[in-house]
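Apart from one protein chain that is not included, each protein chain of the complex appears where it belongs.
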Amino acid sequence: MNRVKRQLAPYFLVLPGGLWLLLFFAIPMIAMLSLSLQQGDVVYGYRFTFHWQNYTDAITGYHDQLIRSLIYAGIGTMLLIALAFPVAYWIAFYGGRRKPTYLFLLLLPFFVSFVLRTISWRQILTDDGPVLHPLKQIGVLPDSYHLLGTPMAVIGGLVYNFLPFMVLPIYVALERIDPRVVEASRDLYASPALSFRKVILPLALPGVFAGVLMSFVPMASDYVNSEVLGSQSTTMIGQVIQHKYLQTSDYPTAAALSFILMAVLLVGIFAYARALGTEDVMKVAAR
Amino acid sequence: MSQSILERPASTEPARAARPRRRLKGSTALYIYTWLVIIWLIIPIAVMIAFSFNDPAGRYNQHWDGFTLKWWHPAKLFAISDLSQALWTSLVIAVISSLVSAALGTGIGYALGRFRFRGSGTLNVIMFSTISSPELIMGASLLSLFVSLNVGPGFMTIVIAHIMFSISFVAAIVRARVVTLDRSIEEAAADLGATPWTTFWKVTFPIILPAVFSGILLAFALSIDDFVVTNFTAGSTVTFPLWIWGATRVGLPPQVNVMGTLIFGVGVLIAVATNIRSKKQKSA
Partner (left out) sequence: MSASNLPDSAVLRGLTQRRLGRRDALRISGLSALGAALAACGVQGKAKPGAGASVAPDAVAKYWTGKAKVGHVDFANWPLYMDPKKPELKTFTKETGITVNYQEVIQEMGPWFAKVQPQLAAGQSIGFDLMVITNSIQFAQFRDSGFLAPLDHSKLTNFKENAAANYTKEAYDPGNVYSVPWASGMTGIAYDENKTKRPITKLADLWDPAFKGKIGMFSDTQELANFGLLKLGLNPDKSTSDDWDKAAKELKAQKPLVRKYYDQSYIDALGNGEVWITQAWSGDVFQKNLSDGTNFKFVIPEEGGTLWTDNMTIPITAKAPVDAITLIDFFYRKDIAASLANFINYVCPVPSAQAVMVADANKLTGKDKTAALEVANSKLVFPDDDVYSKLHYYVSFANVEDQQTFQKTFEPITLG
């Protein structure tokens, strides 16, 4: 009796939470899939008719925004890797006892709401704000120059908001590197640059992979940064989806767009994992 | 080839002496760079805090017009009734969702860390998906569900959504802690005649409590600042981030800055306090 109870214990523990996730994570996906294949009108009702045209309409209408989102996210991710790696490297190898403090400082922005952070940036980057005004005064920039509304501002916002998501995974991977391995490479006459390229970098790759996953996906589906810092020429697919759900009540197209976005992101992730070689990743992760 | 290897040892001596100096220069550059990044990260927060002390001339809190403490005074701070209402709504939702998701998530985390059972694989996939799923998709799918079921979005749906995305975070934290648990303590309790139920509540739970508490804090932070998922599931209910979003076109009043600073301050205090406490516990 006790053994049966003990065997059933995990199921009882998991049941409430698991049910919640099933009901409110898995099933909504099905509802969204269903909605994407319906046609009709918000007033007169929608009927499920396997209306694949929603998908074709969505792609023909909004492929520009989808591609633009992927490009912004791609550029953003590359910038993130370039920006985050040195920070993670320094904290991991030179942080010493103050490592937790540095990590904490990096996470500081998350104590302020996402929306508030981005709006603060908008305030800083206005046409005659504290950043642009002095530059215009000394003549570095023309008077009509504006940063807000450009892709640069949007990508800047994306990079800002997702930096910790890239620093932390890389940091964790770097921190796990046994310093004796690096020492050994030096003992074998490798220059610092060589030991970095051949020893540290490959060991850090799983961290980079995790960081890319945790930043590319949310960046591609973001809409706040473009809404606050951009203009209609920077419209991202997230804005279109949000617009169709919350402003025009066009649920089927919006649901179709969401699925298209998910599919594209999943394909991207799998391709990326393939390219990087999931075997190595697994081995390092198992350590 | 062997000649050059034999030659090397002589040259490593001065090279080794040179290397520490080179490493220091490189590391100084990195040090400065890291601090530049940290400063860059903090700039908007500093601006937000600074403008909570601004005395704006017009309707907009855009230009610095003068220092004042008046917005920090409760009378003025809560002068905008729907803003104060939104803040209160956010707090209530955060409290409810963090407690419920902690309860549900602890169960999952403990089970995943302690037992091996069928379905743990699928559960892991779902948990991983919840954490890495874009908020846009989660929000959109929840709204799709509510629309299909003809459930009106509102306070309850926000709570449901927040619990949903917090469960996995709590579970991950708890599982990480449970995995490193010393089983021998549980076994000792069992040897002394305790039922698994008693063992859990009297022995295991107090040990993993700090992790559960971290989970509650994380869930609270996630909930109070959440925007995207809340935007989709709120209907006409307004939370603090939603109020800010709605007001950006017209201009944010200084009260928003004050409230944002308060939330920030409290969050930092709690994080630092938890940190100090866990350091004390470790050294004790």
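Note that the chains are named A and B in the order they appear, and that numbering of residues resets to 1 at the start of each chain.
Convention: a contact is a pair of C-beta atoms (placed from the backbone, for glycine too) under 8 Å apart; a residue touches a chain by one contact, two chains touch by 3 or more.
Remember, it's a predicted structure, so these values are computed and weren't measured experimentally.
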item	value
Which residue of B:Met127, B:Ala140, B:Ala189 or B:Ile244 touches the chain not shown here	B:Met127
Per the touch definition above, residue among A:Gly40, A:Gly74 or A:Pro130 touching the missing chain	A:Gly40
Chain A residues that touch the omitted chain in the full complex	30-31, 33-35, 37-38, 40-48, 57, 61-62, 64-65, 68, 99-100, 103-104, 127, 144, 146, 149, 168-169, 172-173, 175, 206-207, 209-210, 213-214, 231-236, 239-240, 243, 245-251, 278, 281-282, 284-285
Chain B, residues in touch with the chain not shown (by the definition above)	58, 81-82, 121-122, 124-125, 127-128, 131-132, 143, 146-148, 150-154, 169, 172-173, 175-177, 210-211, 214, 218, 235-237, 246, 249-251, 274-275, 278
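Convention: only the chains that are shown with their structure count from here on.
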item	value
Gap in Å, rounded to a whole number, between the CA centres of chain B and chain A	16
Contact footprint of chain B on chain A as seen in their complex	2, 5-6, 9-18, 20-22, 24-29, 31-32, 34-35, 83, 86-87, 89-91, 93-94, 100, 102, 104-106, 108-121, 123-124, 126, 160, 163, 189, 192, 213-214, 217-218, 220-224, 228, 238, 241-242, 245-246, 251, 254-255, 258, 261-262, 265
In the complex with chain A, residue positions of chain B that touch it	8, 12, 19, 22-23, 26-27, 30-31, 33-34, 37-38, 40-45, 47-48, 51, 62, 103-105, 107-108, 110-112, 114-115, 117, 119-120, 123, 126-127, 129-130, 132-138, 140-145, 147-149, 160-161, 163-164, 167-168, 171, 196, 221, 224-225, 227-228, 231-232, 240-241, 244-245, 248, 252, 256, 260, 263-264, 267-268, 271, 275
